[in-house]
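Only one structure is covered here, and it is reproduced in the block below.
All protein chains but one are shown in place.
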Amino acid sequence: MIPTALEFQLLLPVLIIAAGILISLIIEMFSSKSEKILPWFSIALFVSTAYYSLLTVGHERIIFNSMLAAGGTANIFFFVFTFGAAIVTLISIDYIKKIGMYYGEYYILLQSAVLGMMLMANAQDLVMIFMGLEQMSVCFYILAGFNRKKIKSNEAAMKYFLLGAFATGFIVYGIALMYGVAQTMSIPAIANGLLIYSDNIIFVAGLLLFIIGFSFKIAAVPFHMWVPDVYQGSPTSITALMSTGGKAAAFSSLLIIFTPLFATTQSTLFQPYLVVIATLSMLLGSIVAIAQTDLKRMLAYSSISHAGYILIGVAAGSELGIASVIFYLSAYTFMNLGTFGIISMIENKDEGNLSLNDYSGLGNKKPMLAALLAIFMFALAGIPPFAGFFGKYYVFIAAIESNLTWLAIVGVLSSVISIYFYLRVVVVMYFQKDENILNVEDSSPALLGIMISALLVIVMGIAPGSIINLISNFVK
Amino acid sequence: MSLNFILFLIFAFIAATSAVLMITRKSAIIAALFLILNFAALSGLYLTLNAQFIAVVQVIVYAGAIMVLFLFVIMLLRPSDEQSIFDDNPKLKWLATFVGVLVFAQILAIIFIGRPSDGLTPDLQRSIEVGTIEAIGRELYTTYLIPFQSAAFLLLAATIGALILAKKKLED
Amino acid sequence: MTELIYLTVLLPLIGFLINGLFGSKIKNEKIIGTIGSGAIGLSFIVVLLILIETLGKPADQRVTIVTLFQWMKVGNLDISIAYQVDQLSILMALIVTGIGFLIHVYSIGYMHGDKGFWRFFAYLNLFIFAMMNLILADNFVLLFLGWEGVGLCSYLLIGFWYDRKFEKSTTASAAKKAFVINRIGDFGFLLGIFLIYMTFGSLNFTEVFTAANHIPVDESVVSFIALFLFIGAIGKSAQIPLFVWLPDAMAGPTPVSALIHAATMVTAGVYMVARCSIFYAMAPTIMMVVAIIGLLTAMFAATIGLVQNDIKKVLAYSTVSQLGYMFLALGVGAFTSGIFHVMTHAFFKALLFLGAGSVIHGMHHEQNIQKYGGLKKYMPVTFITFLIACIAIAGIPPFSGFFSKDEILWYSYAKGNFLFWLIGALTALITAFYMFRLLSLTFFGKERFDKHHVHPHESPKVMTVPLIILAFFSIVAGFIGIPEVFSGEGGNQIKNWLAPVFADAHSKKITYGMPSHFVEILLMVISVAGAAAAIWLARHVYLTKPGLADQIANRMKKGYSVLLNKYYVDEIYNKLIVQPIYKVSDGFLFKFTDVKIIDGTINRTASLIDLFSNNIKRIQTGVAQFYAIIMMIGIVIALFWIIVSLI
Partner (left out) sequence: MIPIEYYLSLSAFMFIVGVVGVLTRRNAIIVFMSIELMLNSANLTLVAFSSYLGNPIGQIFVFFVMTVAAAEAAIGLAIIISLFRNKKTVNIDEINILKW
């Protein structure tokens, strides 16, 4: 079973990134100007991959001995990861210089993390999912601690690594139990016998442990505890990637696992579990975010509650549910990236200017940034006509169609609570007297990245119908 | 009682005891040594399962490479011994132990309710065959080519990362 | 031409984006002001051209729906960004862009030198954008979006001077009050929209209204729809019991009060009820409710207006009162008259506010009319235009206010009953009285300010020219609605123009026989004579015998202080609603005394959640192993669930 040229061609998005990592390594080693070349090289790499992924989205196929999938939802995820990573790179260019952690390896690790995400999104084998997950996680552990002179960054890396590796233990154990029953790790093969396995307690327990491991990665309560600390301590640009691409990648793997399950009569097997963690995540995230004064930490809790909303779509277990999850993830990725981009611009070199009060009077001092941040806050709060509203809208519709109306109501309730802390940022920016002096260094690449995110958030809010239709075409 | 079973009992006993001793030693060095013992016993267990390749790799990679790294870091940092393991914040630690015991009971329950041995018809010849380097290598370079390649990228990222994080001085 | 209607929405948006994004960089007030006003001026021209084109079409072809694109489609709910251009929306669009343009121009002078100049123009343009969406929408979702948008702009603009004090508290808290009270109304509005969707399966105006007209629907359902929508209108248009936010909204800059809180946004409720007239025609009970609430509000607010001393407060209560008239008109089924009054009121009330702004501007931000006096000679233009506006609002023919107000009074008698007319006419007298009290105290008599420190001056041209234009329209705007008793059958232009919009509603409603022309003219003469008498009385009390007012106030101390304190409505709300919430949360607070409460920026109901969240966040101890234990507990529960459910 020697791979054909066509298979390599279909794998091109992944191969481009992989080749890019090696080329970046060479640039970093031999060029004295690597600091100027590498970021733009990464952006070119990400954008071309994003473009190519969208171009080949129609070529759906299982390739490499049913190890990987090409086309379809995998490519949509590719687009989200790579385009998101391009924005992160734009944000990073001036940010990593500002906080004094400029090493060329930063971009190489960014590319490696994206490679891991992509492998997670198109895996068709548990081994592949595991390798992709570890590739991504290992890069994130490093990047979280990348600002190695800062104790907060060290601590974040430490906690992330410790708990992440702990969760990995459960994932491996879960895979082991599943393997013992299914005798294979290929997901299509497992899918064939799913109806029989779903009565086998060892298989189901293995699957549960596996899902719990991923619940950790997507930051669902009660496996969320690492999130606030790690998001707060990591360099802001990395938090941006972790909270968007990282979360989307974990969800993409969950969908790969769940999609065959939804096609069987046992589609509601894990519904109780999903419903419980979704409810807990939404409520806990929204409520605790209110008490936060540090913006990054507040957004960490916001990220927990968004994980809850997205889980509603998974719990719905229908095609609309899956499509809504993908839509939500794309919308969430860009609104969160924009938000963190702005935070990274306002943050100063000693990890200052991160608390809510530092934003007072921003509406006067930096009207552009303030207006953009207001858009993202409205979008995150789910106020129409921005992307966030339709993310929630589709997810709730999916829940109602799957007879989970009460879950949708909990979701609405939680979004009402969350409006409070999102709008508080807007109120502080526009209606609070500014006592402090805020020195914001302009950064045109970052501003460009933020504006692209804002544009996407608005476009997804104005034309959500065509996007969800596109996604639905590939969800089966 | 076959020889295999006796070997299993011996190795299982060593593995279990050394695991418990590992997490209860105050000194990190001694704990690491017990972990090496545990890995060695595991390697023996793999042999009883006819997994020759994995048994060898276990010794080379785990006991040989990873644990040496651990020992090296312990020596480098010389962390002071923990005063006691259960005295500080005992409530939390007993809770942790209790939770652990509970999960153990649950997993045992799952294993014995599921009874995987019922569905298995072990084939000694086959199990010897699959444990050889040849069998594993063939699969690894055909079906599992892509994960194998990705492992390379994983190690590359880890190498770069370890360098960046642990290098003593960085040019500013 | 009609297809270009999207320009009227797009231009203000572009203006908003340019000023909002680059305003702080441009810095030049002239450029910012030109962009801001120009965007609205161009929109106005577009609307005007559309009007001219529409006038050339036969009356039954004047409705055009311009669909820009499909917005979302889930199930059978299909929402588009589409604008409905018909007689009603063109009229409203003319008012919004026309008066909006004048107020923009005026603001260039009024806001001169303010550090938030660009911000102000950005907000104003955003407001016009939202307002145009509101009035042009062809479905309830877009209408609601505009509805929320204008609310947001109103909130932003009331709190525009967030660092200034406003009556013992801050402008920000006035903004918050407006925001919170409007949410109550919005809640009703949303319920109404849900109910419409459940009943008719669509949210598109044409579909819903056609269905309502032809499909038999239970009257109680329609009544509920009408009621919920009216609750929304009550909030937005400041009617009893949700009117308390509007006087506080005067904390915003005066052009904002003129544009948003007098001429346009507050009439959105009237517009919405008129748009949904078919529901009201089918629910006579609710129509009665609308009429009574309108009437009560008109009377109630007018009496408060009698004794207020803040120039903008007087105008604010006058606005509430006039809005009450509009609802009275809608409530008795005279939809055309209601919209007619929206138009005339927009002219003279905008003029009054801008005139007040000119006075405040000239008097160094003094707003107390007791500290004015004799300004006639200092600001002649402001005085003349203000006088015209006062005559218009007092209902003296042939000024515009006379035609619209008299028509409302006439219909409240003809289609309602004598009591409606009586209270309405009485309110008109009170209105005439307090407006001329305001005029007398401000422009006539002795100067009561410190001449050494205050040097009143006329405002610059950029402010007075809009005043003159508005004054012109305050005089002549009424002529498009000359009562048929004078102009003959079919001589009322505005009635003919709007007739197709309300045709279905009128056909549903049972019509009564109309009383004779003699009665109509008699009532008209009585109310005009009454208004003239009230004007004379006001001049007598406040100019000829200056001490008289105080004597009366002293003699009727109780009544006076009740009025001065606005019937204690704020205090009553405070006692009945706000305080109990405080008490309850205090009770809880007591139990957790050691917990620090987040600063009181937000009210205390929210602090309950704060408290809750402050306690929960303590779980996050910072020790990684503790996090792992929480994870393990989760795993224990999940495994337990699996074991139990699969055994």
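Labels A, B and C are assigned to the chains in the order they are written; within every chain, residues are numbered from 1.
Here is the rule we go by: a residue touches a chain if its C-beta (ideal position, glycine included) is under 8 Å from a C-beta of that chain, and two chains touch if they have at least 3 such contacts.
Remember, predicted model here, so these are calculated numbers, not experimental data.
Considering the intact complex, the chain excluded from display touches A, B, C. Check A:Val172, A:Ala263 or A:Val440 against the missing chain and you find that the one touching it is A:Val172.
Looking at A:Gly71, A:Gly84 or A:Gly145, the residue that reaches the missing chain in the full complex is A:Gly145. Remark: the residues of chain A touching the chain excluded from display are 126-127, 130-131, 134, 138, 141-142, 145, 148-152, 154-159, 161-162, 165-166, 168-169, 172-173, 175-177, 179-180, 183-185, 228-229, 232-233. Listed for chain C, the residues touching the missing chain in the whole complex are 617-618, 620-625, 628-629, 632.
One chain of the complex is left out; on chain B, the residues touching it are 4-5, 8, 12, 15-16, 19-20, 22-23, 28, 31-32, 35, 38-39, 42, 45-46, 48-51, 53-54, 57-58, 61-62, 65-66, 69-70, 73-74, 76-77, 79, 82, 85-86, 88-89, 93, 96-97, 99-101, 103-104, 107-108, 111-112, 115-117, 120, 122-124, 126-127, 129-131, 135-136, 139-140, 144, 147, 151, 154-155, 157-159, 161-166.
One rule holds in what follows: only the chains that are shown with their structure count from here on.
Because contacts link each chain to all the remaining chains, their graph is best described as complete.
By C-beta contact pairs, the most connected chain pair is A-C. Put simply, the chain closest to the centre of the protein, by Cα centroids, is A. With centres taken as mean Cα positions, chain C sits 72 Å from chain B.
Taking each chain's centre as the average of its CA atoms, chain A and chain B sit 31 Å apart. Chain A and chain C have Cα centroids separated by 44 Å. Among the residues of chain B, those in touch with two or more other chains are 107, 110, 113. Looking at chain A, one finds that residues 201, 205 touch two or more other chains.
By the touch criterion given at the top, residues 20-24, 69-75, 81, 115-116, 118-119, 145, 156, 159, 162-163, 172, 175, 598, 601-602, 606, 609-610, 612-614, 616-617, 619-620, 622, 624, 626-628, 630-631, 633-635, 638-639, 641-643, 645-647 of chain C touch chain A in their complex.
The touching residues of chain A, when paired with chain B in their complex, are 1, 3, 18, 21, 25, 64-65, 67-68, 100, 103, 105, 108-109, 112, 115-116, 119, 125, 127-128, 131-132, 134-135, 138-139, 141-142, 145-146, 148, 157, 177, 180-181, 200-202, 205. Taken in their complex, chain B has these residues touching chain C: 92, 95-96, 99-100, 102-103, 106-107, 109-110, 113.
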